[in-house]
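Worksheet: one structure, shown below.
Note that one protein chain of the assembly has been removed; the remaining protein chains are unaltered in position.
So, subunit A:
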Amino acid sequence: MNKALFIISLQHELAMAIGNKLDLKAMLKVFLKVCFNRLNLTSSHIYVYCDHSGMPKKLVALESMDYQHFISIPKNKRGQPWHKNPILTNFAEQLNHAQQNLSLQCDNDQYLFGFIIPDHGLLIFETHYAIAEEVQKALSPILKKLATSCYTSLVHDSLVKEVLSRQLIEDKVAYQAQHDGLTGLFNRQHINHLLKSAIDDAHSNKKIGSVIFIDLNRFKPINDAMGHSVGDKILLTLANRLYSLNNENIDVGRFGGDEFIIIIKNLNHCYQDTINQLISQINQLLIIPFVIDANSYKLSCSIGYSLFPLQSSTVNNLIKFADIAMYEAKREKCRLGKKYQTVMSEKIKRRLAYADDMKQGLENGDFKLYYQAQYSHYGDIIGAEALLRWQHPVHGIESPAVYIPIAEESDLILAIGQWVLEQACRDIHQLELLTLPESFKKIAINISAKQLNQHDFQDRVLNAIKQNDIPAERLALELTENLLVENIEDSIKLIAALKEQAIDCSIDDFGTGYSSLTYLKRIPASLLKIDRSFVANIDQCKESAAIASMIISLGKTLNMNILAEGVETAAELNCLKTLGCYQYQGYYFSKPLPFEKFVQLLN
């Protein structure tokens, strides 16, 4: 009677130990532990049917009974994991093959008893005694219940995995929605969101905040010259450095390109000190050279900032104001950062209105080309530089020093440049109809950076020549030294291609930039123009004379002609002659003239 009660109690206890945990391994461990204690086991083991990747299977096809060791109590035998134990492994193999209960008396008087967990695996007990037949039989319903619980755990496990992978994807999407892909900083969208919250908090807490707009100076030439991979590495390095400023009151984000934004929150009345300190820290972060692929790059930045809620309480305005202030800092080459002022916006408005006037002027034919003749040392006119003049309907003649930089800020410079090219070609065509002095060779026009970057710039030049039916050699292009250096490889290719079409190029304002002599050697230009700053008072200034002399020697070495700009006095002319410069342009000879008057001068 007691034996029957014992078996029922045992059965009940084992059955109650099944399904207490959802995770398969944890569930089986609880079951094995109870078996271990109640059945006085020496060791207990479970093998489970697995798929090809070794994962336990929910349902097993009869023909595929791959199984793997899954769990043992204790974990090892004599320091060796059980799956390496040959006796157990062989017994498991026999058990799997037989697919029915098996027992084995081992050499060491221990016993192995094997049971099938239907559709899920094998259960093996090691004992120091023979488990009675009736106890073995009593395990049969337990094993069916264990199989059901295995299935439940596996279903649960797959659900958990699904939920987890969905969670991971959601986290990733959420991260990507807020962070910049390259730098990992907050992206523009999230910065806008953070700024909105910061503005609201500033209102509630009666605090002040600031938006700091950072733009790298002269980053584009590095990106163009060294490639985007280098540029990206620089941006990433900078992002990491800027992120070091991040704290509970400071958020750092990338606004786009080489523009970064920092939001400072919870500032008190000493906000100016804090902002100045942060700007100083940003500049410090840039002092350390950026070492990328064994090359070292030195960079600086321009910084502008706006304040909330003092200057605005809208996200767009605050970012726009900080951007405007940054732009002012860049124009003024100010390293200390610029605080936004209302006048900056007014200035921009005026510039925009001015650009509109320019556009209108171009349509109305208010722009004219003037020509300043270029002379040889024999006093013959050898060419001319076409110079743009704008007759503003209200302001009168406007200085190119004012309107060209404004035009360069927008694409208006392209329209103006195209007009200059076409007008110059039309004027050359007119000249071709006249009898020109033999010494007269060509008309030179100035080319802007944006024109040079046009992918079809060469075609545009050739088209203008073709449409006006003029000899190509009559047209020359003037490119500034800085412009060439910013895009050196493409410039070299373009100048070489134009030269093949008989169109010469000259390097304008030479001496004011910092071009490498190595580059200069590779540029197939025909003419170096000594900048007017070295020509003015050259007869009295030894330094200017020395620089001019050096440029002249350089030109000769590189087989280029040399022309001095801005010659205004006989003394300057004589000095230039002495130094070996034999081509000139300047008021001493002739001021820029309207086309008609230039034609008269030629005659």
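Keep this in mind: contacts are C-beta pairs under 8 Å (C-beta built on N, C-alpha and C of every residue); 3 or more make two chains touch, one makes a residue touch a chain; residues count from 1.
The rule is short, and it goes like this: contacts and distances are computed from a predicted model.
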Open item on the list: Given that one chain of this complex has been left out, which of "Transport permease protein", "FIST domain-containing protein", "Succinate dehydrogenase/fumarate reductase iron-sulfur subunit" or "ABC transporter" is its protein name according to UniProt?
Closed with: "FIST domain-containing protein"
Open item on the list: One chain is left out of this view; which of A:Leu10, A:Leu235 or A:Leu494 touches it in the full complex?
Closed with: A:Leu10
- [ ] Could you tell me which of A:Leu24, A:Leu39, A:Ile199 or A:Ile507 touches the chain that is not displayed?
- [x] A:Leu39
Open item on the list: Going by the contact rule already stated, which one of A:Gln68, A:Thr89, A:Ser103 or A:Thr127 would touch the omitted chain in the full complex?
Closed with: A:Thr127
Open item on the list: Take the complete complex as the reference. Which residues in subunit A touch the chain that isn't displayed?
Closed with: 2, 5-6, 9-10, 12-13, 16, 33-34, 36-43, 73-79, 127-129, 131, 135
